[in-house]
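Take a look at the structure set out below.
As you look at this complex, bear in mind that one protein chain is not there, while each of the others sits in place.
Right, chain A next:
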Amino acid sequence: MSNYGSDFLATYGFLIVSMLLGAMLGLSLYLPLMAGQLSLASPGFYALGGYIAAILSTKVFPSTGATFSIPLLLLEMVIAGAVSGALGVLVGVPALRLRGIYLAIATIAFVEILRVLALNLEITGGAVGIFGIPQPFQTPLGYLWIVVPLLLLSMFFVYRLENIRIGRALIAIREDELAADAMGINPTYYKVLAFTLGAILAGVVGAVSAHFINTWNARQGTFDASIIYLTFVLIGGSRTVAGPVLGGMVFTALPEVLRAIADTPNLPLWLASFLRDGRLIIFGLLIVIGTIFFPQGLVTPDLFKRRDRTKKMMPTGARK
């Protein structure tokens, strides 16, 4: 049995860590959404963070031992976060004057600019990208030491943020920007703040991911990725912290889970091959069904509200 357990972890270790990384990318999109800003810039910062880590670990920090030193990895994460944050402010101030779909388009353009830069610069390796990135851990599961604390920290941070004055201001802007402005909230300040926090998180996740998938190239963090991250948030739930986290985990795992189901013994051949080759069709279908039946996502604030109510036997209707 223990053998089976370790086999399971070895097979799905990569997937488990990917799920947690997906959850954090969902959160990085959720942060600007807290202020009602539909920004698709996260993949750009994710790619940027990855390039920073890839370049630093292959060219700057000499790797002597068999494994890459973990303090250096943490340092890369800090640098990636700082650079992404600074760029977030620079991009955020002009871009966040736009609203709704216009902001989405501007942020897509930003991601494209970074991608074209990565394709043309010498240091990013052009289309081939950077490979041979040293590993801090022997197995994918080792990354849990970095990823689990990072996820818990960012979840706690976002959860707390929602319940302090800044978070309240963000939610006020989301609900009605004009009214919030009239109440003395500075919308530009808070919108840029939320955008920058999302950028920092995406950059840090990118730095870990570059080591995690061994190679980094311009196909990481493209427009397609923006749409997938948006799916994480919209289907998972765009109104609570748990939504993007759950969405990120479920939708990262789904193609792989379908692969595993397809390999179940004694399944009819047509069903198995549909599950195996049509994984992405099923994935797309679930997104369509999800948006029709769960327009607010799977995890809605009502879920928590109802639980609170049954616990305390009193309504908390004043919350909204």
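Everything below uses one rule, namely that a residue touches a chain if its C-beta (ideal position, glycine included) is under 8 Å from a C-beta of that chain, and two chains touch if they have at least 3 such contacts; residues count from 1.
Going forward, contacts and distances are computed from a predicted model.
A.B. asks: Given the choices "Thiolase domain-containing protein", "ABC transporter substrate-binding protein", "Aspartate carbamoyltransferase" or "RNA polymerase ECF family sigma subunit", state the protein name listed in UniProt for the chain not shown.
C.D. replies: "ABC transporter substrate-binding protein"
A.B. asks: Pick from A:37, A:217 or A:240: which residue touches the chain that isn't shown?
C.D. replies: A:217
A.B. asks: May I ask which residue of A:72, A:86, A:119 or A:144 touches the chain that does not appear here?
C.D. replies: A:119
A.B. asks: Would you write out the residues of chain A that touch the absent chain, in ascending order?
C.D. replies: So the residues of chain A touching the unseen chain are 4, 7-8, 10-15, 18, 119-120, 126-129, 131-132, 135, 138-140, 213-215, 217-220, 250, 253-257, 259-261, 263-265, 276-277, 279-280, 293-294, 298-300, 302-303, 306.
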